[in-house]
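The structure follows.
Of the protein chains in this complex, one is absent; all others appear in place.
Entry: chain A
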């Protein structure tokens, strides 16, 4: 397949994944912050930090409130990582690669983009936010479902797999990082309501993993276990290990090319994370660097002829 098309497949799936993750995270925060005591230091702005969008935010807004954060994350067309921007970029990649994708995909992504642009106010205002985000997530899942069922598992599919799993792993590491940060800033407060339960429950839900965690770990929600689950679980599709395995499997099925970073990532994931402190943050940082290297090596390996 054409290098250019391969690159578009890769980006298409990253953008769809990004849009879905953003919608889910806003939904989780929306649900969470309704009934949280003031003493617990979780603010909407965390979402901006998780998405590394502080610069974009500061350039556009001054007040770090719910409305501005939600606007930036869902609707802002000047934010390249906003949900709307991600969906439009996904659509653009489909538009220019319709020759390799199932025909109905084009209709699905069109419908989704149309739905979002017509109902974006429902995302920004609270009243209908839940239903709106739910529909966006369903739209993304519908797209992934169509591809899983309908698309030939050829090279194009492997690039979709690469993009989706790399984006997913990267997002999981960011959400874990946000969990650590919140934990560290609230651990010295004495109160009845255990903030750590709320923080780590939130982390799990942001990765759509609360149910799976309980069934797999058979334990209460607790920081070290949650980290272990999201880092190492072999079966949960959003754990970093699972994503790394998917990436390795996809690489194996693509035209021979050495992705040196894969071995490094494997070593990193084999290590046991220690206490939930700054050293853990450093560890997550190493993971994120490894993801960035993978992204670069994919480019050198398969997309380089393009250009």
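Points to keep in mind about this one:
Convention: contacts are C-beta pairs under 8 Å (C-beta built on N, C-alpha and C of every residue); 3 or more make two chains touch, one makes a residue touch a chain; residues count from 1.
Keep in mind that, in the parts below, contacts and distances are computed from a predicted model.
Not shown: a single chain whose UniProt protein name, out of "RNA polymerase sigma-70 factor (ECF subfamily)", "Carnitine transport ATP-binding protein OpuCA", "Ferredoxin" or "Circularly permuted type 2 ATP-grasp protein", is "Circularly permuted type 2 ATP-grasp protein". Touching the chain that is not shown, out of A:131, A:255 or A:274: A:255 (per the contact rule at the top). Of the listed residues A:6, A:74 or A:284, the one in contact with the hidden chain in the full complex is A:6.
For the chain missing from the display, the contacting residue among A:45, A:61 or A:106 is A:106, taking the whole complex into account.
Touching residues on chain A toward the chain that is not drawn are 1-6, 95-101, 103, 106-107, 110-111, 114, 155, 254-255, 302, 305-307.
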